[in-house]
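Structure record follows, encoded as structure tokens.
The complex appears here without one of its protein chains, the remainder shown in place.
Let's look at chain A:
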Amino acid sequence: MPSNKLMVEAIEKGTVIDHIHAGAGIKILRWLQLLNDHDRITVGLNLPSKHHGYKDLIKVENRILTDQEASELAIFAPEATVNRIEDYKVKDKFAVSLPKRVTGVFLCPNSNCITRTEKVATLFKLENNKKGLRMKCHYCEKHFNREVMSKVAF
């Protein structure tokens, strides 16, 4: 626990994404790099976790994730927690929750979708039914599950 605590608080200002299920860290990393490629990012993979066995953890210095960004994060890691750090202290900490829609983040997996040829921000509506999370393209109206999205997103 002390070592984890150190990892969370050892940046002056920024965001620590914790409790990422092991394996999802890399996808989140690529998503963060898409948002901004200047921030210094530190990654811990396969760290021991009290709840999941193993987890990934990501620290982004000098960048406070917005609420919208934090909810987009939930698409990759629904169980993640976000710690916003200022002056080496956890300013707030919360569990992510899924957004209703995501704009401009994912490529549509349908190769015949109009968004693959026109310069327009993609838009996916998220629907959570008993079969799990579905992302529906606002344009081609096709439904995709999260796994397909993460493969082609970046």
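By our rule, contacts are C-beta pairs under 8 Å (C-beta built on N, C-alpha and C of every residue); 3 or more make two chains touch, one makes a residue touch a chain; residues count from 1.
Please note the rule applied: contacts and distances are computed from a predicted model.
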Among "4-carboxymuconolactone decarboxylase", "ABC transporter periplasmic binding protein", "Aspartate carbamoyltransferase" or "2-oxoisovalerate dehydrogenase subunit alpha", the omitted chain is listed in UniProt as "Aspartate carbamoyltransferase"
Absent-chain interface residues of chain A come out as 108, 110, 112-120, 129, 131, 134, 137-143
